[in-house]
Every structure is written in structure tokens, then in C-alpha cells.
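Pasting a structure here, questions to come.
The complex appears here without one of its protein chains, the remainder shown in place.
== subunit A ==
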Amino acid sequence: MATLRLEVVTPDKTVVKSEVEMVVCPGVEGEFGVLSKHISLLSALKIGVLRYRISSKDEYVFISGGFADVNNNVLTVLAESAEIACDIDTARAQNARERAEKRMAVQDDTVDAARAEAALQRAIMRLNVAVRR
């Protein structure tokens, strides 16, 4: 099968760098799949799961939002943080989830609701990815 190059980079490291068969990205306007020889594309990503297929096996990566750039058969994902399923710290994500939920439960002006919600979403997504390792 024709492959394309996938690179997932964060400010701290390059998380994934390999030839893959297919990638499914969590775009802000819905999920989209990228196969080999895709047209040039630049899309914003939301917090979610990036799935890619390598030698007929699916791998999952958590993405905390960012951008995907497809050009010349290379898909580059720029994310502030990204973790492959097996690297996710489940306990930490669980803690983060509880913390965020608690913060959302308190309804007053001192809590930044948008931030708490984003944190909650990140935690839930991390946990979702973690179970797929």
C-alpha cells in the first residue's frame, strides 16, 4: 500500500515520525482521513485522538489541539502536547479529570469555565486514548 510520512511534533520533542498507510485527524470541522497523495491542506485540530495505520495496525495518539499540514505526501501535526497511547499517565489524567469536574461544579465567577472545560476534555480524551494501548 502507498504510504505517506507522518510527523507529530511538539515543542519538547518529535512524538511520531514514520511512514504510515493512513491517518485520521480530529479536525475542528470534523474528523478527516488522509491517505497517500492527499492534496495540500492546512487544518486546525481540536483536542482529540489521532489515529494512524502502520502495517495494518492502528495506533492512537492523544493531541491537545494544534494544526495539521499536508504537503508533498508529508503530514505534519503541530501540537502543544501529544502522547502516544502507551505513554499516557492514566493516574495523572484521572486526577486531572476529577479536578476539572470539581472546578466545573463550582458555579461562580472565580472559576474560568472555559479553561476548566478544556482541561476536562483533555483529561477525558487522554483516558480514551489510554484504554486503546
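Convention: a residue touches a chain if its C-beta (ideal position, glycine included) is under 8 Å from a C-beta of that chain, and two chains touch if they have at least 3 such contacts; residues count from 1.
Please note the rule applied: contacts and distances are computed from a predicted model.
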item: Undisplayed chain, where the name is taken from the UniProt record, one of "Fe-S cluster assembly protein SufB", "ATP synthase gamma chain", "Urea ABC transporter substrate-binding protein" or "Autoinducer 2 import system permease protein LsrD"; value: "ATP synthase gamma chain"
item: Residue of A:Glu80, A:Glu98 or A:Glu117 touching the missing chain in the full complex; value: A:Glu80
item: Interface residues of subunit A (partner: the chain not displayed); value: 7, 9-14, 27-29, 32, 39-44, 67, 69, 71-72, 76, 78, 80-81
